[in-house]
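Only a single protein chain was left out; the remaining protein chains are all shown in position.
Letters A, B and C name the chains as they come in the text, with residue numbers starting at 1 for each one.
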Amino acid sequence: MGFEVPEHVRPIRERVRQFVEERVYPVESFLFERNHDAEGRAAMTELMDEAKREGLWALGHPKEIGGQGLPFMDYVYVNEVVGRSEQAMIALGTHTLQDSLMLHQHASPEWRDRYLAPLVAGEIYPSFAMTEPAVASSDPTQLQTTAELDGDEWVINGHKWFTTFANRAAYTTVMVKTEQDAPLHRSFSMIVVPTDSEGYNIVRDIPVMGMVEGHCEVIYDNVRVPRTNLLGERGEGFTIAQRRLGPGRIFHCMRWLGQAQRAFDLMCDRVNNRVAFGETLAEKQQIQVMVFDSAAEIQACRLLTLDAAQQMDRGEQARVEISVIKVVGARMLHNVIDRAIQVHGAAGVTSDLPLEHMYRAARFARFVDGPDEVHRSTTARRILRSYREGEGWDFGMRN
Amino acid sequence: MGFEVPEHVRPIRERVRQFVEERVYPVESFLFERNHDAEGRAAMTELMDEAKREGLWALGHPKEIGGQGLPFMDYVYVNEVVGRSEQAMIALGTHTLQDSLMLHQHASPEWRDRYLAPLVAGEIYPSFAMTEPAVASSDPTQLQTTAELDGDEWVINGHKWFTTFANRAAYTTVMVKTEQDAPLHRSFSMIVVPTDSEGYNIVRDIPVMGMVEGHCEVIYDNVRVPRTNLLGERGEGFTIAQRRLGPGRIFHCMRWLGQAQRAFDLMCDRVNNRVAFGETLAEKQQIQVMVFDSAAEIQACRLLTLDAAQQMDRGEQARVEISVIKVVGARMLHNVIDRAIQVHGAAGVTSDLPLEHMYRAARFARFVDGPDEVHRSTTARRILRSYREGEGWDFGMRN
Amino acid sequence: MGFEVPEHVRPIRERVRQFVEERVYPVESFLFERNHDAEGRAAMTELMDEAKREGLWALGHPKEIGGQGLPFMDYVYVNEVVGRSEQAMIALGTHTLQDSLMLHQHASPEWRDRYLAPLVAGEIYPSFAMTEPAVASSDPTQLQTTAELDGDEWVINGHKWFTTFANRAAYTTVMVKTEQDAPLHRSFSMIVVPTDSEGYNIVRDIPVMGMVEGHCEVIYDNVRVPRTNLLGERGEGFTIAQRRLGPGRIFHCMRWLGQAQRAFDLMCDRVNNRVAFGETLAEKQQIQVMVFDSAAEIQACRLLTLDAAQQMDRGEQARVEISVIKVVGARMLHNVIDRAIQVHGAAGVTSDLPLEHMYRAARFARFVDGPDEVHRSTTARRILRSYREGEGWDFGMRN
Partner (left out) sequence: MGFEVPEHVRPIRERVRQFVEERVYPVESFLFERNHDAEGRAAMTELMDEAKREGLWALGHPKEIGGQGLPFMDYVYVNEVVGRSEQAMIALGTHTLQDSLMLHQHASPEWRDRYLAPLVAGEIYPSFAMTEPAVASSDPTQLQTTAELDGDEWVINGHKWFTTFANRAAYTTVMVKTEQDAPLHRSFSMIVVPTDSEGYNIVRDIPVMGMVEGHCEVIYDNVRVPRTNLLGERGEGFTIAQRRLGPGRIFHCMRWLGQAQRAFDLMCDRVNNRVAFGETLAEKQQIQVMVFDSAAEIQACRLLTLDAAQQMDRGEQARVEISVIKVVGARMLHNVIDRAIQVHGAAGVTSDLPLEHMYRAARFARFVDGPDEVHRSTTARRILRSYREGEGWDFGMRN
């Protein structure tokens, strides 16, 4: 009972942690800054090779597609230490997990054959296109990119952005409206589009919070792809996306916890060593409150996340639990990094420490995969409905 | 793995819940208001008898002293439903658990013989005297009540308050300074004082937040008790108190969760039924945010508490974990009740609902058993020390 | 420019402050506890007489109705010191101001003649009936109490609660639905009902937060009053109420500031004197943060309130400003009192200090005169509309 890293997971988790701290940290800023040029990419390839040699590659990918097949709950624990560095996610192959599963489960044989192996091997990058500048993505039924069948080809037109990695990916899975007469939530489909397709035009790599890291804006101008590029069935777009998102949010949250724990470690080391007005910062109560609140928020979020993971592992959808960790986790992430910066003073915002980059990246957490506002409303409505149905809600504690 | 009510605990937990809702709720306000008169006490005795008949009495007391011996973790889960009503704690005998254990473990045979059985049976009330009006109890080394040995008797002088139940208890366990030359934390002892001792003067039953519920102010004016009334050894006062507090805080927190869940249930039912501006409150986002935040805070606190309980059950002191739940729990308790009141508007502050009483009582949570401020500082210092010692702190997640 | 107590207001403000501190404070708890019996009321009458003798009575009432006619802005500053004690409001005649103005401006000559002079003189109490238990008062168009004309009499039926002072008032001004075919906001009227009318049945003096202070529940069972008891015109109920509320909220807020300043004074004195762990609380950073935050919140709220008062004094409605101070003020009030309690520990919740009573009473502030939630929505919509109309909103700072 309770949550702790299972005995058999500890060794692999520890090896991953060491890899992240010893191999990734030293080249982390280089990888961020040079992500778009050849030298940066070569450095990443080298790191990937190292991970493969050490047996740390694609730990969570199922064995049948070439991964190491770590069970879900084991992998959840590992993800917290992977998450300490965004670059580690790529170096260890974590970044292709969701897309690999999607291809594996929904793609036609030819695309499976073409992309799956190199994707799992980290030889090609995936990308995923949902968000559009013209409409609020919080309500995805508003998306306007369309695909129409013209003979045996889909003809795609539209305007997407935040298609992460588009400028280095082999293909983009794009969410498009394909059905005109179906109910809205059954009108969208997902289609695989090779990035070298004609009419697939990358407008720019959008600087976000000052980071130019591959969040591309892409115009689809009569892009034609074979009919078989459809994932699953017509109208299944949202269903597939939802399936992708669920465990994805657990992994997200575990990685946020990794980020937060890293910031917390930096915070504690700093305040133990920095002196002002004749004593270390550690001796000041305002600092102690920051330490306490951070520890409490991290641990609360960790338990909530592990609990949600556990529900999913039992085959439940755990929608309430997942929305809770999304909202609570995003806030926790910001708070802990923010406090870590504060105790560092000016140093905290310089590129000498990873904190400022983490701070900027953390701002995304509150709107990606649905803004917090939507999660709050949806979840509350779900809980309130269960009361109207005479059940109530106490997260499974009720007899 | 994970936390849920164990299968074998569900039936007893469910029966307790029913008892609390069906038997205690209807007479709850009567019991609060009339706690100091004969009629009120008779009503309570009747309730106790009912609980005994139904086999729900003294569930957590060890079997060897006459309880039902529910194991710690099982009892933790039961405590959440007991805690929905403060009166239920008494009706089910929970209120004597800590004192029974203290007598059982530390009292001399004669006092054990005299008090233990009737205490476990609910025939007499215990009381416990720590706090003094003249000094900040956050720093108990300042306490000024003294006991001096005069022959075979302790002579006690001092001024205590917040000695809960003193006006209906058979005896008070009082924390007194007995050693003049020992280090401060070894200078205090606990002594059992029958409430009918000469010089044991109850000054008043202090109204707190408008409730007159037995938080007595007591002056010890040359109170003489036999030498054997000492609990444990001389100078062990704080050690015994600490031992009492540890699991006590877990039970506190579970009961706070019970209170919060009850408030949450009231909140959800209200907003599902109340209409304003053409829709139920449930449809308004500001209300949804209250529901979401409450659910998230309750569940986070529940997992933190269960996790701390688990640590204790394994024989660890879990000091950090316990301070975290004390602080987080007290805030959660206030927040949830406060929101429940808000959605009820004026009705929320009337005596027609239990919320206003819960709100007032909840204010205590932030300073009883050490003010939050002390817990925050102590805990942060403990965490920071572990960093200085090269260990760091991630609540046991670190390999 | 700027806000400060005008030179000519200082002497009267100082005399009021002295009266409140020296005459009211000592008998304050007596007045609260005994508000419903003869002895308590006699003590209040004595205090009122004293205030009259000292020339501090009815300072803000217009001269033409027997008050001292202090101009609005002057009176605003005085109200902050009156507000330090709820009982001072009554002792100084402040409690009848809104009702006196309402009678003066809207009542028919006979009722004016009958009630106005004794009301201003403090010989009779007014009461005001709006809230009903059956509907959310946040949306007053739902109110269900009706009045129908039967010949020259209104026949009133309905169920009100929170009719403060009903059990000692000469009359109640009751908001009733009189028009069936008018638009909702023009369907309600206000009618003066003598409390000795047949069918005017006080059900109970509802205990609220444990205080039994005259928040009565009243059933109107075919209560008949003359046609001329109508205030203003038929259907003007909300208009008159709004007119009553506007400056009323300013006074409320100033009194909240008075309460907060009083709590702040208690907090600062306590922490300067209380010792824990070898130093005064004043030297601890967590306490310093409480002091800082309280000072900042009080001063922000004070300036916002004076600014809103200023707008009103210029004849503007200042609806945004007034909603802002209502919400910000209610939160500030709670926060400051709450912190003052916390630094007092157990003493803070006892009846030995005024804090616990203030804490309980402060809970009302968040839903009286419209719950905060409604003020937030209404105000935001007003601001957003001004943007849609091309104006924007910067509280008058825009050129």
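Criterion: a residue touches a chain if its C-beta (ideal position, glycine included) is under 8 Å from a C-beta of that chain, and two chains touch if they have at least 3 such contacts.
Note that the structure is predicted; figures quoted are calculated from it, not measured.
Annotation: of A:Ala43, A:Ile65, A:Val155 or A:Met211, A:Met211 touches the absent chain (contact as defined above).
Only one of the listed residues, C:Glu80, C:Asp338 or C:Asp369, touches the absent chain: C:Glu80.
Residue C:Leu306 is the one among C:Ala263, C:Leu306 or C:Leu333 that touches the chain not shown.
Residues 1-6, 10, 13-14, 17, 73, 77, 80, 261, 264-265, 268-269, 271-272, 282, 285, 287-289, 291-293, 295-296, 298-304, 306-307, 310, 320-321, 324, 327-328, 373, 375-377, 379-381, 383-384, 387-388, 392-397, 399 of chain C touch the missing chain (whole complex, contact as defined above).
Although one chain is not shown, part of chain A still touches it, namely residues 131, 133, 135-139, 142, 161-162, 206-211, 274-277, 281, 284, 286-287, 341-342, 345-352, 356-357, 359-360, 363-364, 366-367, 371-373, 376-377.
Interface residues of chain B facing the missing partner chain: 284-286, 289.
The definition used in the following text is that only the chains that are shown with their structure count from here on.
The chain with its CA mean position farthest from that of chain B is A.
Taking each chain's centre as the mean of its C-alpha atoms, chain A lies 52 Å from chain C.
Once the centre of each chain is set as its mean CA position, chain A and chain B turn out to be 43 Å apart.
Work out the mean CA point of chain B and of chain C, and you get 38 Å between them. Residue positions of chain C with contacts to 2 or more other chains are 284, 286.
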